[in-house]
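One protein chain omitted, others in place.
What follows is chain A.
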Amino acid sequence: MSKIEKTIARQQEKIEEGQYYEAHQQLRVIASRYVKQSNWDAACELLSSGAQLLLKAGQGGSGGDLCLFLVDTYNKAELKPDAASKGRLLALLRAFPPEEPTKKRFVTEMIAWSSKFGEYPAGDPELHHVAGTLYADEDEAYDAERHLVLGTRDSPERLARLEYDWYAEDESHTAPLYVARAVLPYLLTGNIRSANQSMLLFTGRLQKEKGGLGAQEVSSSKSETRVYPSLPLLNFLSLLLLAVQRGSADLFRQLKSHYAVHLKEVGTWDEPLAQIGEMYFGIKIPSQTNPLMDMMGNMLMGGGLGGAPKPKSKRVEAPAPAPAVD
């Protein structure tokens, strides 16, 4: 048995005896000593085992504290996100008791670590996916959205399910408001695939679970869509998903003007649609300061990342060799 294993076994005994406070304090002290010696492996092993034991004993507060200590140690050690370093964090995240307040901070800190030392400035997609899934399981809709939008190719399935479950609690005609919560943010991250996938999954369930919507198949020589006479904004979103592939500004304007009355009633889609106009259709947003980007700047995850840099071009483009754009 190594020294670390012995220490862990001793603290495990304490935790089993219910001496949580003492175990927590001792684990902290010993881990700090390893950190001072730059013995990162030992510190990480001790902290993750200790946190796991405390979380399993239902001690969310002290377990969560050691989790934060662990991410802090990752940062000091300048550890890169890989299967092992991410796996350790995710195992702890899954072990958190429900409604534990430190969990949110742990998620924020682990994303910030992955964005600092990994390849993804917006945070590691796998970490986002697991965090988003766990939030969705707890019905924390906004937090789930925030992470699933930046997740993996598995994320749209979970997000569409969340939005549909949420919609099922509301009036029948509100479907477009809920599916848009997946479709528009995915379009804003340049992820047409996930936008389409969440639309498909949502409308598939709508079709199955809400009879009598009277959907009509409409097709032209090359395209097809499903039209819901009673849900105009759902049709707007379907046509928008087809239009972003073409990038023709006049068609986008035509689409917006046809649905102008409905869009005005929703009221909250104007900003994302203006962004989509700029990203996919080359329609510049007139104002010098961009309220959406400012807002996103204020929602910085983690901190220490600085203000939102002025993006050079937000236009979504196909990878080279691309057909001539404009």
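In the analysis below, a contact is a pair of C-beta atoms (placed from the backbone, for glycine too) under 8 Å apart; a residue touches a chain by one contact, two chains touch by 3 or more; residues count from 1.
The rule is short, and it goes like this: contacts and distances are computed from a predicted model.
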For this session: If you had to name the missing chain as UniProt does, which of "NADH dehydrogenase [ubiquinone] 1 alpha subcomplex subunit 6", "DNA-directed RNA polymerases I and III subunit RPAC1", "Ubiquitin-like domain-containing protein" or "Dolichol-phosphate mannosyltransferase subunit 1" would it be?
Result: "Ubiquitin-like domain-containing protein"
Seminar exercise, completed: Touch with the missing chain holds, among A:Q25, A:S38, A:Q207 or A:Q245, for A:Q245
Problem set entry | Interface with the undisplayed chain - residues on chain A | 83-84, 86-87, 90-91, 94-95, 97-98, 115, 119-122, 125-126, 129-130, 133-134, 137-142, 145-147, 149-150, 152-154, 162, 165-166, 169-171, 173-174, 177-178, 180-181, 184-185, 188-194, 196, 216, 218-225, 227-229, 232, 235, 238-239, 241-248, 251, 254-255, 258, 261-262, 265-269, 272, 275, 280, 292-293, 295-297, 299-301, 305, 308-309, 311, 316-318, 322-323, 325
